[in-house]
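The other protein chains are all here in position, but one chain of the complex has been omitted.
Up next, subunit A:
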Amino acid sequence: MTEEKKSGLNTNSNPYIIIYSSILVIVVAFLLAFVSRSLKPVQDINVALDKKKQILASLNIRGLDDAASAEKYSQVVVADMIIDEHGDTLASGSKGGEKDAFVLNSASYKAGKLALFVCNVDGQTKYVVPVYGMGLWGAIWGYIAIDSDKSTVYGAYFNHDSETAGLGAEIKDSKAWQDQFIGKKIFSAGSDDVALKVLKKSDVKDPVTQCDGVTGATLTCNGVSAMLEEGLSKYKVFLLR
């Protein structure tokens, strides 16, 4: 620091350091608050759009660009209802729903407010339910689309926060893996327990309800199984009615 002498102040005195750091921190805090506030609306739109894309992906509608996704979502979703564990309707939702079930998150899900997206794909009624759980490293979630018979899986989409790339992350990245859920039954015949789960290939005894796991991602897949069981059980009254 050869230039120190040029400024008349002693830049190493304690008062100078305290004042300097305080001003610096305050300036930075205001800057960040400003940036955060001004970009929030754009970010919220992105988050909502991403959620719409995920819901559409569970209905096997993938690969649309931003504008097309938003439009498709408003066409496909007939109502974003909220129900409770007894199957009672708490909110009936609206066409192209973005107000009721759409804004729910995993916290409201734990509190017993269950999101239910009633969708219409090519004239057929489908139900999409969200599920939330824990993977190996962090949160995982998914959307399960169910046929109008309320027991056959029409499509599934899974996503994760921080699963291992190439292993656990395959639950999101591998379309082929998600596609094997198509046509599976949620309940096994004669039982009203959720039977849909993910198992090691050699353990798959009942291919009607069980899916092959991702090799090398057993713990993530166990998380998916637990998530499916816990999540879909909440909808049991609705699904079995």
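What to note about this one:
In this section, a residue touches a chain if its C-beta (ideal position, glycine included) is under 8 Å from a C-beta of that chain, and two chains touch if they have at least 3 such contacts; residues count from 1.
We adopt the following convention: contacts and distances are computed from a predicted model.
The chain not displayed here is annotated in its UniProt record as "Na(+)-translocating NADH-quinone reductase subunit D", chosen from "Na(+)-translocating NADH-quinone reductase subunit D", "Monosaccharide ABC transporter ATP-binding protein (CUT2 family)", "Acetyl-coenzyme A carboxylase carboxyl transferase subunit beta" or "Probable heme-iron transport system permease protein IsdF".
Only one residue in the set A:S21, A:S92, A:N105 or A:S148 touches the chain that does not appear here, and it is A:S21. Among A:D50, A:E71 or A:D206, only A:D50 touches the chain left out of the display. One chain of the complex is left out; on subunit A, the residues touching it are 1, 3-4, 6-7, 11-12, 16-17, 20-21, 24-25, 28, 31-32, 35-36, 39, 42-43, 46-47, 49-50, 161-162, 165-166.
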